[in-house]
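Here the complex is missing one protein chain, while the rest keep their positions.
Then we have chain A:
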Amino acid sequence: MDNIAGHKSSLSLVTNIAVLCLVVIWLIPTVGLLVSSFRDREQISETGWWAAMFPVESAERMRPEPEGVTQDGDYYVLEGNVFEAGSGSVSGFGLTGRDPGAAEVGQTYAWFEVEVTEEDGEIDDERIEIAYPADGEPEFPEATEDGLPITPGSAVLQRSLTVAENGDFSYVNDGEISRAPSLYVITKQPPDFGWQNYRQILTSDGMDRAFINTLTVTVPATVIPILIAAFAAYALAWMDFPGRGWLVAAVVGLLVVPLQLALVPMLTLHNQIGIGQSFLGIWLAHTGFGLPLAVYLLRNYMIGLPRDIIESAKVDGATDFQVFTKIVLPLSFPALASFAIFQFLWTWNDLLVAKVFLPSNSESWVMTVKIADDLLGSRGGDWGILAAAAFVSIAVPLVVFFAMQKYLVRGLLAGSVK
């Protein structure tokens, strides 16, 4: 439109960027969940999911037992591997916790005692730390970090550490090694993605059972109200009888009745007539709660069907039942699909009705109840497991959503724009 008037909107670039930002903001939480669900538990606690593509580095303090110390001249040497069990990759190491990555693999990191000349001309001893290639010789600086000149050739080795990438180390000390020395290494693990979280929740954590329970609740609770509502909607749209207007108004009113009201009385009733907390109970409840929207949506759609078709069919001798099943029902497919998606998403995602109308034992937990009442408590800090569980529960709705979006949008429009 702006183009028609002759000036291309200068807002175009801003618009693109703004929309991009909004989309990214909207997606970030879900992407975080998805990425986390595939990550290894250890890695989740080391780096954020946004760094999942990079190797995870962590500094560790190693205390190898002083066993097999050999003597080499004035020095004592301890050799071994920093990875006591298994293997790993070292990217850096050091001798203090303040700088655990002082040297890179392949280097030797050493402490020397050197003579320095103080500003007042006095000679003093000071410790300097140097990293140099393991197969080379140390190069001593001419002055310390404070700028004090070092007497050349005065360096005496105190201790040194050499670590190879595979973890082999050699520790040299100028005194006897009687206690385990503290060595610091920075280990590097490659990104670890896998199905292990999914495997665990689906095999040992009982999410598979919850998935089947959800499916069991959802399918009948979607199919049955559609049938009942379709007949009612046809009657409200195409049959003449006294009180029709009031019934339509009642349906509109019932659309907004909070279902919290139904919980106590209906559960009491279910218990009295012997249904109790059961799958049958929740199917009936979902049917009742879904009907107002179903009748409303379907009636709005059916009343828009061409009058000629229905009337000429009636003139030809078709009964209402035939008109409904042979003409109206097939023509109403888009509206039926819309409502089916709504009801499916609603029952699949429901927590409230499932908590009240299903038994509260673990065999009957649906996925939402399983996550909210069980996993969040028992596995509260286990983010990988939680993420995988959440993703199992939202995967099916997402597939339905993206596959049937057209019908969902159409249904929303029919239900709201009046």
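Please note the rule applied: contacts are C-beta pairs under 8 Å (C-beta built on N, C-alpha and C of every residue); 3 or more make two chains touch, one makes a residue touch a chain; residues count from 1.
Here, contacts and distances are computed from a predicted model.
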{"item": "Candidate names \"Lactate utilization protein A\", \"Sodium:solute symporter\", \"ABC alpha-glucoside transporter, inner membrane subunit AglF\" or \"RNA polymerase sigma-70 factor, ECF subfamily\"; UniProt protein name, chain not shown", "value": "\"ABC alpha-glucoside transporter, inner membrane subunit AglF\""}
{"item": "Residue of A:I123, A:A143, A:A180 or A:L255 touching the missing chain in the full complex", "value": "A:L255"}
{"item": "Chain not shown: contacting residue from A:G121, A:G136, A:P265 or A:P330", "value": "A:P265"}
{"item": "On chain A, residues whose C-beta touches the chain left out of the figure", "value": "1-2, 4-5, 9, 11, 15-16, 18-20, 22-23, 26-30, 32-33, 36, 44-50, 212-213, 215-217, 219-220, 223-225, 227-229, 231-232, 234-236, 239-241, 244-245, 247-266, 268-269, 279-280, 283-285, 287-289, 291-292, 295, 319-321, 324, 345, 348-352, 355-356, 364, 368, 371-372, 376, 383, 386-387, 389-390, 393-394, 397-398, 400-402, 405, 409, 412-413, 416-418"}
